[in-house]
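A single protein chain has been omitted; all remaining protein chains appear in their positions.
So, chain A:
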Amino acid sequence: MAADMINWGLLALEPPGWGGVLLAGLMNSIKIALGGYSLGLVLGTGGAFGKLYGGPVVRDLMEVYTTLVRAVPELVLILLLYYAGTDLLNRASAALGFGSIDISGLAAGIFVIGVVQGAYSTEVLRGAILAVPGGQIEAARAFGMSPLMIMRRVTMPAMLPHALPGLSNLWLICTKDTALLAVVGFSELTLVTRQAAGTTKAYMLFFCAAGALYLLLTLVSSLVIRLIEARARRGWSAR
């Protein structure tokens, strides 16, 4: 088995090589991961504050959300939200007399990943907020800050160092969860890899190439996470 058995030309960026397609798939994966993760953070922040400071109704709603989403396998959720969700949306729009609407795969993917991520980040952020020493918030109250200002100026930045390890973990999971969208036919990295491999029969080459791309994404992410963490922990002494 010599190295020349591998047809590296298949990875060329221009057709007949599949390299360009793979990179486009990676870009789609990154777009979905970024979008879904951001949506998840927004949902998670709302969820965490809702769970901690909301009234009984809000709290129960958040509890139902996090429990349900975390109980159902993500693949099932994706199939459910994607097919049932678009179906529901189409019916609603038809009922209102707008006719069927075309939902872009990207928007649907971001929504699905965001809802899943939101449930997990709710718990990460809730724990981080609880870890902020009460005195920090009490001092903010004593100096006349409003609840909203306390959240913005004190609670959020003070909880960040506690939240980052959990949030970085969620980001890495998120980048790989994008692969699940292959089942609904969205052209992210995993789906295009399967197409390339199926067409050329070079399974080993393409799946290894995809693996390398996922690894690269993770390595770059780790570097960025390290920078963010160093900045968030700047007020923490070495002890």
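The criterion applied here is as follows: a contact is a pair of C-beta atoms (placed from the backbone, for glycine too) under 8 Å apart; a residue touches a chain by one contact, two chains touch by 3 or more; residues count from 1.
The rule is simple: contacts and distances are computed from a predicted model.
A.B. asks: When one chain of this assembly is omitted, its UniProt record names it as which of these: "Lactate utilization protein", "Amino acid ABC transporter ATP-binding protein (PAAT family)", "DNA polymerase-3 subunit epsilon" or "Putative exporter of the RND superfamily"?
C.D. replies: Options "Lactate utilization protein", "Amino acid ABC transporter ATP-binding protein (PAAT family)", "DNA polymerase-3 subunit epsilon" or "Putative exporter of the RND superfamily" considered; the missing chain's recorded name is "Amino acid ABC transporter ATP-binding protein (PAAT family)".
A.B. asks: Specify the residue from the set A:V154, A:C174 or A:L205 that touches the hidden chain.
C.D. replies: Touches the omitted chain: A:V154.
A.B. asks: Just to verify: which one of A:V57, A:A71 or A:A142 makes contact with the chain not shown?
C.D. replies: Of all options in A:V57, A:A71 or A:A142, contact with the hidden chain holds for A:A142.
A.B. asks: In the full complex, which bits of chain A touch the chain not displayed? Write them out.
C.D. replies: 133, 135-136, 138-146, 149, 153-154, 157-158, 160, 232, 234-237
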